[in-house]
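Data block below; observations after.
In this view, the complex is presented without one of its protein chains, the others remaining in place.
And then subunit A:
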Amino acid sequence: MSQRWVELRRREMASLLQPERVLYLVHGEKKIRSPLSQLYFCRYCSELRSLECVSHEVDSHYCPSCLENMPSAEAKLKKNRCANCFDCPCCMHTLSTRATNIPAPLPDDPTKTAMKKAYYLACGFCRWTSRDGALWGKAINKLIEYYQQLAQREKLERDRKKLARRRPFMPLAFSQHTIHVVEKYGLGTRLQRTRPGAPITSLAGLSLKEGEDQKEINIEPAQALDEVEPLPEDCYTRPINLPEGTTLRQRLLQPDFQPAGASQLHPKHKHLLIKRSLRCRKCEHNLSKPEFNPTSIKFKIQLVAVSYIPEVRIMSIPNLRFQKESQVLLTLTNPVENITHVTLVACEEGDPEDINSTAKVMVPIKELVLAGKDAAAEYDELAEPQDFQDDPDVVAFRKSNKIGFFIKVVPQREGLGDVTVSFKIRHDFRNLAAPIRPSEEGDASTEAIWLTHHVELNLGPLAP
């Protein structure tokens, strides 16, 4: 049993770096707990944002196979499909154009034949090839125009009623009773007025009236048929040839025709993909805006949380035993370039945000100082390490912008289930987005504000 446990522990150690072990709490409409790598930070509101509390917008369209950017007007015209690339209707793979030589009569001399190149589309995966197929559309323009007229009529009636009521057609003197009557009738006509959510039944009152001088579009109402075509007789006796027919998925990919036979399948233009931009709902600033070029993976604006908020990671966990104090080693990384001061505060009793913790935690009382992130530091070996005078009981090691520190954990719950602890991390944040006010001292440093985040750690199960 112990060997199995050792194996489990080994696997668990490998999974310590998994981001779901450390969760940050996001205050939004819903309280969301999520790893820092999946969060965004709005530096105008100075708050963490998750994918659920930002609004998503379509930024640009592009074709996934030819990687060509398409302006949104063109995309709308082409129904979000690429002009050059096609999809196999059989297996949805991208089709490639092939050429073949076919004998065809020369235009000047019909008796001689010459080899002419003909192009066709072929699928490299399922070996489907194209053939000519005329695509036709349906004409329901007339129906739309007819209903357009009905809609205009309803609008006119509504406007007319509005104006009619404003006209003073009531005599000057009338009693309270008459007012009620008027109100009653007034409400009566009001009921006919469309209100939001009324069932769409009032189309009933709108038929084309006689004598309207507008050009009347008359549609022929559809004719009902007496007889329906029966099944062909050989349906009962003919053996089915499955490759000749289409599967449900193939049919539904072409909603206009939904062909039953495989010979009627046409290649479809490839559907585009989009690049998405994110926007904070409160301040309407962009949190993430990708590059226009489809081949570029960079971002124009990328306000991700890991580049502003210090990240807590679990480094090593000793054997946790019920009601026994153990020391857990955590690391704290500073993502910004200036020195950051971090204070950890344990959660108080009855903290509404502290719902998942199953162990008591003692965090270091002193303030932890993190050096700024310096990209050149790793190459510069001669640089003197900054002297921070760390307390060896609290700080285990320090390496450029990262420190390792200890917390003491006392599991409070016995049995199965993971040990979870939570605490608050308070750090100073320099808002570079704020306009720099020219100060008289000549010191252009911006004001630091203190942010507090609630962090939850999952330390794994108790040792047996």
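Methods note: a contact is a pair of C-beta atoms (placed from the backbone, for glycine too) under 8 Å apart; a residue touches a chain by one contact, two chains touch by 3 or more; residues count from 1.
Here is the rule we go by: contacts and distances are computed from a predicted model.
Hidden from the displayed complex is a chain whose UniProt protein name, among "Dihydroxyacetone phosphate acyltransferase", "AP complex subunit sigma", "AP-3 complex subunit delta-1" or "Actin-related protein 10", is "Actin-related protein 10".
Of the candidate positions A:Ile240, A:Ile297, A:Ala376 or A:Leu416, contact with the hidden chain is made by A:Ile240.
Of the options A:Arg21, A:His61, A:Lys270 or A:His453, the residue whose C-beta touches the omitted chain is A:His61.
Of the listed residues A:Ser46, A:Ser65, A:Asn80 or A:Asn431, the one in contact with the hidden chain in the full complex is A:Asn80.
For subunit A, the residues touching the absent chain in the complete assembly are 29, 52, 55-58, 61, 73, 75-77, 79-80, 137-138, 140-141, 143-148, 150-152, 154-155, 158, 162, 165-168, 170, 172, 174, 179, 182-183, 186, 190-191, 193-201, 203-204, 219-231, 235-240, 242, 245-249, 251-252, 255-256, 258, 271-272, 274, 276.
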